[in-house]
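A protein chain is absent from this complex, but the other protein chains hold their places.
And then subunit A:
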Amino acid sequence: MSSKGVRGNPSLRRGVGSKTTDSEKIMEDPPAGDWLALRSDQLLKWIDDAVYNAAEATGMREVVDRVTRPIFNYAQRFSPHPLHFGIMCCAIEMGQASAPDHDIDRLGLVYRSSPRQCDILIVNGPVCEKLRPKLKTLYEQMPEPKWVIAMGECAISGGPYWDSYSVVAGADTFMPVDVYIPGCPVRPEALMHGFLTLQKKIREKEPGMFLRR
């Protein structure tokens, strides 16, 4: 490392998931004695860059990722929080899956009522044209990483209402869908299998890096 540091050198920043490659946007070192002139967001960004560059230059990033990735992945896999959102008869089956007979809580699934606290959006029923913008808003309010489950025939393709004047032909026409669960309505066991399939998918994708860019 030079005395000026690697910060501001675009060639070192162009790694996987690099945030910016524009050399003009990368912040210069603040001049000595000018620390108080930094705004809080500038200071945070400066610290962020400093930590990232140090980890990258010393090879610590790989080490940290290798340690944190399985832990974070484990945590995300076994505590997915679906949004408590029901449209039609599949929502009854969703409620039955939480009931003592099937008890989906033992998979770590806790239904939350706010999209800000959720990882999974379950689309369970026919999405009509009037509901579509609201459902899209709910999806966009959820923080990353997030997944979508299309539950039942109506959410997969429109089901019996596929040629209706008001029903959207499937949830995947306007949002990315990860797992499709067929059934009309879906049985609680099938919903449980869908969640297990999603767990498998999360394990394969391996999100959850600590120093991710």
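The rule we apply is simple: contacts are C-beta pairs under 8 Å (C-beta built on N, C-alpha and C of every residue); 3 or more make two chains touch, one makes a residue touch a chain; residues count from 1.
Everything that follows uses one rule, which is that contacts and distances are computed from a predicted model.
> Assuming one chain is omitted from the figure, identify its UniProt name from "NiFe hydrogenase", "Methanethiol oxidase", "Membrane protein" or "NADH-quinone oxidoreductase subunit C".
Options "NiFe hydrogenase", "Methanethiol oxidase", "Membrane protein" or "NADH-quinone oxidoreductase subunit C" narrow down to "NADH-quinone oxidoreductase subunit C" for the missing chain.
> Looking at A:Asp48, A:Glu62, A:Asp105 or A:Glu129, which residue reaches the missing chain?
Of all options in A:Asp48, A:Glu62, A:Asp105 or A:Glu129, contact with the hidden chain holds for A:Glu129.
> Decide which residue listed in A:Asp101, A:Glu144, A:Asp163 or A:Glu204 touches the omitted chain of the complex.
A:Asp163
> Using the document's contact rule, name the residues of subunit A that touch the chain not shown here.
Within subunit A, the residues touching the omitted chain are 129-130, 163, 165-166.
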